[in-house]
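As you look at this complex, bear in mind that one protein chain is not there, while each of the others sits in place.
Then we have subunit A:
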């Protein structure tokens, strides 16, 4: 993301194509976007949404990485391959339709397993976004990213639920505020834009998940009550993924439902939070990836990648949690 004086100005063609967004975030932000290389791991429904959003925005390059093959569930949310034959590699099959969205972005596919990649591989990217990955892999990549000053994101969708996590390390950005000013000569108000340079500090995913909820204080009770339900709910699914190496599946719905109910108790005990934090019937709404939920979380996540790269506007720090059962879309930081 080197943005120096030698960076080329935006061409007239680009100005025309990106007109409506440049009017929102400005030319400098667009220039920074054009210099960014992004690794996107996981090309299920959420991954497809993120890929679409960042490719449209005009980043430099996007590498789509997924070791898995297209399955039945992709039909309900992965629009790049929803009509492709089952069994092809997801990343490879997605690359061509993804490329069509914007010929100015370099789109490549990689069918390898991210957990088998050496640390050095990741150093070539400005942003790494891991979707559909086990918690352990998310934490490893996050730590690696902080070491190499790479912006890290992760996220996943389970039916009606979804989350996004971001760790931008120490992130500097420009904050614009439109302020009304009284003009001296008459009563008219004038609006001026003030730009300030701000810093936001992020924590590691590892530390967020280690947070101790057990203190028996009014403050902690309040915190638990204010923490979005989707945080606790998605913990259960992450646990499932970690233990079984796969997501709950429609094909094994009955068994998986039982296991999810067991894991609910396990998570509640592990965190030491009250039972009401995870509704008992939560598991009924967590199969597959619903397209509109992917669109919502993928929209937020895509925008956060754009913000991180363009260094424009305050980033969400650090979870975005969506619960489609009650339309809740909340931002929270677990550790204080």
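Going forward, a residue touches a chain if its C-beta (ideal position, glycine included) is under 8 Å from a C-beta of that chain, and two chains touch if they have at least 3 such contacts; residues count from 1.
Just so it is clear, contacts and distances are computed from a predicted model.
> The chain dropped from view, which UniProt name applies: "Molybdopterin synthase catalytic subunit", "WD40 repeat-like protein", "ubiquitinyl hydrolase 1" or "SUMO-activating enzyme subunit"?
"SUMO-activating enzyme subunit"
> Taking the full complex into account, find the residue in A:101, A:144 or A:220 that is in contact with the omitted chain.
Answering carefully, the residue with contact to the hidden chain is A:101.
> Any idea which of A:15, A:243 or A:265 touches the chain not displayed?
The single option touching the absent chain is A:15.
> In the full complex, which of A:76, A:111, A:220 or A:266 touches the chain missing from this view?
Result: among the candidates, A:76 touches the missing chain.
> Identify the residues of subunit A touching the omitted chain, counting contacts across the whole complex.
Subunit A touches the chain not shown through residues 9-10, 12, 15-24, 27, 49, 52-53, 56-58, 72-73, 75-77, 79, 82-83, 100-103, 159, 178, 180, 185, 191, 193, 222, 225-226, 228, 250, 253, 284, 287-288, 290-296, 298-300, 302-303, 306, 313-314, 316, 320, 322, 324, 326-332.
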